[in-house]
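The structure is given below, and queries will be raised subsequently.
Missing here is one protein chain; the remaining ones are kept as they sit in the complex.
Showing chain A:
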């Protein structure tokens, strides 16, 4: 038996969580280093996964398969395609930065009064690693039931992270902040729980249908798609649609898709910035990833049936999220609404069912993770300094903290998809992929790029430019730890904006596979240019309209 690389990649952060939690209270600071060490070990493992993955090889690689609950056909089945590899890499990459950025977020308060809640340093970092482990295994699971378990279980550590560790800043009383935090955490939980319960019904339904047709019920993605291809498994149209909706609802809550989005601004607003990044850049990606892997591949016909409605909802998300972002007065809520707009783009790309759309959506998941992390973490550094999340409390920061302002601007420019930075590529691919099948939708979505410029630049203008506000004066610039967090993210945004090929090479075959399961082909251009030698083509030769002597 070969080395179970995927299991180990998920198990290391889980072990790290246990180890971090076990650090004795007296040495609480050491817990941070333990957590950072384990997150870096996970990063190394993810890099090994990335390197061992052969883009031209089988669809699912590094597979592991063991029976688990034999009576119900549940298997412990892992495997990765290019999309999963990219997202595992993203997750493993972001967690060390999230830990570093949140280095002091769970320090015990100096004057611990009885009313103030104890901030368990160990718990904070252990929970982050726990989430990482569950997210990683969600990306790896090819057994629907196995996926479901972790998809749901992830809610528990997330709930505690949101409800237990808010911003210290806020200009509100500790009591009020705690109330708001609890509200946000419970809202997060209820929304996602509701989605999860509906999915549970669909998971059961899937078992029933496969048990009916195949004799023994199964949750194996591979087995189900194979059986469908072979014709031994045939869903009734209405059954397939119902099951699809059950799955999709859960993923749409997680993603989140309009109108199921309202938990996100609360959660991201109340959580500390690193946790907000964990929510939007990591955990939410499981939702869009699962649409690609499970909705499309288990229920291709129903996916195509639901496409028009989903495309419209995605389009509403794009425009609505951006407009709401423009109207926000709270920095973190603004970024949350921007994320809703971006998730609209991802879902639009997935359901455009073109290679550019889905390839773009996958790159979008990665790039949005990096760009939002950069923007949100710098915003967090800013908020910690001033003690307020309100945009109006800032002004003139660039004068006193130019490096902070500069990195904030780059994060913002990435968020508005400036060409040259990575998010541009994914956004343009999604737009092109959508446009080539649905021109009208593609054009409307393009309006999103103007709105994005508005919310980013208005935010920058109000916080960073203008006369220096009294409360901002004396604000220190970024410290070394903070620079270590931000600089690599910015470098990566530039690198992937200039040379995304390593990523597209991995993602493209997986997208082709998904599209072949759904049985969709890219629309052909009207007048394809077939000249293969166009690199050496000189525009002066034989130009139809001119140059003739």
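By our rule, a contact is a pair of C-beta atoms (placed from the backbone, for glycine too) under 8 Å apart; a residue touches a chain by one contact, two chains touch by 3 or more; residues count from 1.
As a working rule, contacts and distances are computed from a predicted model.
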Name under which UniProt lists the unshown chain, selected from "Spermidine/putrescine transport system permease protein PotC", "ABC transporter ATP-binding protein", "Carbamoylphosphate synthase large subunit" or "NADH dehydrogenase subunit L": "NADH dehydrogenase subunit L"
Residue, one of A:88, A:347 or A:418, that touches the chain absent here: A:418
Option from A:227, A:312, A:432 or A:484 whose C-beta touches the chain left out: A:432
Touch residues of chain A, complete complex, unshown partner: 71-72, 152-153, 155-156, 159-160, 163-164, 178-179, 182-183, 186-187, 189-191, 193, 196-197, 200, 203-204, 207-208, 211, 217, 258-259, 261-262, 320, 323-324, 326-328, 354-356, 359-360, 396, 398-399, 413, 418-420, 424-425, 428-429, 431-432, 435-436, 439, 442-443, 446-447, 449-450, 453-454, 457-458, 460-461, 464-468, 498-501, 504, 508, 511-512, 522-529, 531, 534-547
